[in-house]
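Of the protein chains in this complex, one is absent; all others appear in place.
In order of appearance the chains are A, B and C, and numbering begins at 1 in each one.
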Amino acid sequence: MTYVSFSKDKPLDFVAIGRLCIDLNANEINRPMEETMTFTKYVGGSPANITIGMSRLGQKTAFIGKIANDQMGRFIADYLQRNGIGAENVVIDRSGAVTGLAFTEIKSPTDCSILMYRDNVADLKLTAGEVSEDLIAQAKMFLISGTALAKSPSREAVFQALHYAKKHGAIIVFDLDYRPYTWTSEEETAVYYNLAAEKCDIILGTREEFDMMEAFEHNPDHNDDVTAARWFDYSAKIVVIKHGKEGSIAYTDDGASHKAKSFPAKVVKTFGAGDSYASGFLYGIMQGWTLEKSMEFGSASASIVISSHSCSDAMPTINQVLDYIESCNSGKII
Amino acid sequence: MTYVSFSKDKPLDFVAIGRLCIDLNANEINRPMEETMTFTKYVGGSPANITIGMSRLGQKTAFIGKIANDQMGRFIADYLQRNGIGAENVVIDRSGAVTGLAFTEIKSPTDCSILMYRDNVADLKLTAGEVSEDLIAQAKMFLISGTALAKSPSREAVFQALHYAKKHGAIIVFDLDYRPYTWTSEEETAVYYNLAAEKCDIILGTREEFDMMEAFEHNPDHNDDVTAARWFDYSAKIVVIKHGKEGSIAYTDDGASHKAKSFPAKVVKTFGAGDSYASGFLYGIMQGWTLEKSMEFGSASASIVISSHSCSDAMPTINQVLDYIESCNSGKII
Amino acid sequence: MTYVSFSKDKPLDFVAIGRLCIDLNANEINRPMEETMTFTKYVGGSPANITIGMSRLGQKTAFIGKIANDQMGRFIADYLQRNGIGAENVVIDRSGAVTGLAFTEIKSPTDCSILMYRDNVADLKLTAGEVSEDLIAQAKMFLISGTALAKSPSREAVFQALHYAKKHGAIIVFDLDYRPYTWTSEEETAVYYNLAAEKCDIILGTREEFDMMEAFEHNPDHNDDVTAARWFDYSAKIVVIKHGKEGSIAYTDDGASHKAKSFPAKVVKTFGAGDSYASGFLYGIMQGWTLEKSMEFGSASASIVISSHSCSDAMPTINQVLDYIESCNSGKII
Partner (left out) sequence: MTYVSFSKDKPLDFVAIGRLCIDLNANEINRPMEETMTFTKYVGGSPANITIGMSRLGQKTAFIGKIANDQMGRFIADYLQRNGIGAENVVIDRSGAVTGLAFTEIKSPTDCSILMYRDNVADLKLTAGEVSEDLIAQAKMFLISGTALAKSPSREAVFQALHYAKKHGAIIVFDLDYRPYTWTSEEETAVYYNLAAEKCDIILGTREEFDMMEAFEHNPDHNDDVTAARWFDYSAKIVVIKHGKEGSIAYTDDGASHKAKSFPAKVVKTFGAGDSYASGFLYGIMQGWTLEKSMEFGSASASIVISSHSCSDAMPTINQVLDYIESCNSGKII
């Protein structure tokens, strides 16, 4: 059974809006960052990673965002183009903003952290007037990411984009992607996350992210059923709540819930798991696959990325995912 | 025919959220403010004035807002209580904010202006967590005012209040009350006004205010029919577009439009016309009167206030309005 | 003995830089401001009051400052001109700043307070580039006021003005005039007050103001001798430390200290005492009077102002001061 259906005649499969930044990944890993002497540069940012993933899976994609008018910004624009992602609505900042940075620290495969540079970043300077209604009108699926709601004017750009996406009948995905910096308070976060979620068809997030959205609600047991049920009164068709290693659960507006198995991995670091899961899962949904199959595809995609050094660069092709599933099923990867 | 219906068993007729401030009205009028030497102090702010008007019309009312921790704030709290307005959710600021001020200049009855002090004002510091869900749950009608959307955290407080009002089935009124200061850009204004208006049952504003909301829409002729029609796809039952002296027009979700006559006045100043119109009109709606009768009552109320020196203090009682209508109809006021 | 001498051939006796604002004085006094219904408007701000005082004492004066581009600003400019104060270097703000306000509350002659509006005020927006070197070059005496150091760019304007005043040999007066709002911290205040004081010939302040300047110094007993002595190592010739009703003490760079009697007054309110003292005292200094006689003249001037409703408007003429001294000496005022 499919829960969402897509306009066949739209030219773009997938458009996302939000954060474009730079990951600076530690080259010398399994040690504290104090002892890391060199870093390698990659394009990063959750919605960027998901879009790169979708593109690598053969989807026609485009991005809406803002980049700094400097070497980092130009590197990002160039990377998008080299990966076949439409960048005509990637606006160049003229206010002196910088590119967001994420220095990754990998103390061990299970002890990873990020040192973020998020002051005066270009991605949060996208304005509502810079969002292309035409581009969104061409998209079958449209994804927003919570971080883009963290500050004006990007916050307004996202709400305006949601308005366009709804008006033109795109399937709207909300990747919660909550990061505490930049936000003024948890109350502020909860208000805008809820306002945005009301308008979305598919909501993806961790249990902790949904908890944050329930700051004003009554769900003392952090019950997934209660959490998911709220959204079917609005626009939601699918709500996916992720529980890390314990797997995730997808609720649908017919009252059903769905689980799928996860896959083993030789973990290098945990970064990028959510983004690769999202691109794999959404790819499956767009193919009309069952939720279970889509979730499985997402899980395998996540296992591939966390076995690699980068996030964006490691996003797999369809064959890589299928091979990985096959290798796991045949016991080659355990 | 009535377009909205109210829960009979709720204890409060009317609750509003938003701006509480001080008007400093020129005592020596019909001259530029440079030549005015003394000013008289009144409670002001559009939603405050409307609530005072509703209270004077015999309705049970309460207010949700924030006041400065100073003499001006205490004067406001005291005035609300003396006027029978529930002030238990009027929070006292602890951050050193000040009370908003509006110095009025009356050069002539038709040439009036306001000098505003809106930096660091207490009313815009109300937070989402300070809004009482219990209070909103008791309200038959709940009014928001656009100015409260101008800045965080008040903006979030309004959206949270809208959530509560919708959850508890209040009839929600949006008095657009657009003031350009405080807002960062017209785009920002349009985005949040539209997000809020989607959730409201009754929308009241001037043609210029609706124009501002259509910054991203296509309505080149500023056509009222086009403007009103948009909102019936969301929650709206009644949309009132005001055209100053040329009167106003009320659209309803059955496709009808309604006009009503206005009344003569010995105009002292134009301030307060909109607020007294709103309280008179909404009073009529709450009594189950026809739109025409409600609009007439609002118009008479407005004529009374613009014939007086103050706004809040001049808000009329039912008998004053009925007498005024009678005096106009009998030719005593021309 | 005279401690400072003035260039005879300079055309202006006195130029000041800094705060120009509006006092809104309670008309109904001897009650809390909550019960005051009307206010009267006056020009205010410590350096403005002192300059008005100097002008009323027959000195040729000019002011350097910035006013809001509104009715309050125009009232101030007009008042200066009507009082014979050169306003060619009173710049009009173009950034949307407002005029600072001071609502006075007079609960009793000895229990007075001020409610200040100091957010986004025009006077603190004066820039270094807007200060006229030519004007300062014409001044025999040049006065700065501590409040103008509270924030950039006014802070830089004051330091640039000090540079010009020193370069052109004006006698520089520092009226400490410390107000805690606007400043970020006491440390910040102390640093800039000290930097400015190093360049001044005459320093006037209350004991509490000098205490604030000694945040990083060692003067645990708040000893006036210790306080004054520091400044004679820099540029100071006269340091006046005021102790409210207990009178004030003037130190001079020859190691002497000077006291003078104070005068009785039928006190209406305490505001303006310091400003009128300063203008009277500095007038005496400019006439070459002894310190004792100058202090006496300042004290009588202060007694006149605190017996009146306003500050600026009540600044006395020479004859008024002399009459007041005579009336006190003859027992008519006790």
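Quick notes on this one:
Here is the rule we go by: contacts are C-beta pairs under 8 Å (C-beta built on N, C-alpha and C of every residue); 3 or more make two chains touch, one makes a residue touch a chain.
Not measured: the values here are computed from a predicted model.
For the chain excluded from display, the touched partners among the shown chains of the whole complex are A, C.
The chain not shown here is touched by just one of C:T51, C:N83, C:T147 or C:Q160, and that residue is C:Q160. Although one chain is not drawn, the whole complex shows that of C:T2, C:Q81, C:S108 or C:S152 it is C:S152 that touches it.
Of the listed residues A:P32, A:G58 or A:G288, the one in contact with the hidden chain in the full complex is A:P32. Only one of C:M37, C:L195, C:A256 or C:L322 touches the absent chain when the whole complex is considered: C:L195.
Seen across the whole complex, the unshown chain contacts chain A at 24, 27, 32-34, 36-41, 70-72, 74-75, 78, 96, 98, 101, 103, 105, 115, 117, 119-120, 181. Chain C meets the missing chain through residues 127-129, 152-153, 156, 159-160, 163, 184-185, 187-188, 190-192, 194-195, 216.
Methods note: only the chains that are shown with their structure count from here on.
The chains that touch chain B as well as chain C do not exist here; no chain meets both. Chain centre most remote from that of chain C: A (centre = mean of CA atoms). Per the C-alpha superposition, chain A sits rotated 180 degrees relative to chain B, a value rounded to a multiple of 5. Taking each chain's centre as the mean of its C-alpha atoms, chain A lies 42 Å from chain B.
The distance from the centre of chain A to the centre of chain C, each centre being the mean of the chain's C-alpha atoms, comes to 61 Å. Contact with two or more other chains is made by no residue of chain A.
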